[in-house]
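As you look at this complex, bear in mind that one protein chain is not there, while each of the others sits in place.
Up next, chain A:
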Amino acid sequence: MNLERLPNEEKLSLCRKYYLGGFAFLPFLWLVNVVWFFREAFVKPVYTEQLQIKTYVKRSALGLLLWVAVLTTWITIFQHFRAEWGEVGDYLSFTIPLGIP
């Protein structure tokens, strides 16, 4: 889909939908939002809806960073302590690696 060809209102609406959608545990959607609308929000010369698009992109980026932080922390904790947690660790694991931890 080529953003160039969209009228501005539709760009804004699309950006907003992607932003709102990201709240459903979808940081990937926020990432797509940021990357896709980055040029629109920051590089293009000003047009009416640009300010709002900028807000959405910024908030998506914020949300994304938050998610990345949370996920990284959780993954680090899990990988590090999985073996020590014994049963709970196994219960949480989807795949359990072979060999001695």
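Just so it is clear, contacts are C-beta pairs under 8 Å (C-beta built on N, C-alpha and C of every residue); 3 or more make two chains touch, one makes a residue touch a chain; residues count from 1.
Keep in mind that, in the parts below, contacts and distances are computed from a predicted model.
Peer 1: For the chain that is missing from this picture, which UniProt protein name fits: "Presenilin", "Glutathione S-transferase kappa 1", "Trifunctional enzyme subunit alpha, mitochondrial" or "KIF-binding protein"?
Peer 2: From the choices "Presenilin", "Glutathione S-transferase kappa 1", "Trifunctional enzyme subunit alpha, mitochondrial" or "KIF-binding protein", the unshown chain carries the UniProt name "Presenilin".
Peer 1: Among A:20, A:62 or A:96, single out the residue that touches the unshown chain.
Peer 2: A:96
Peer 1: Considering the entire assembly, which residues of chain A contact the chain that has been omitted?
Peer 2: Counting over the whole complex, chain A touches the hidden chain at residues 1-10, 14, 21, 24-29, 32, 35-36, 43-48, 50, 71, 74-75, 78-79, 82, 92-99.
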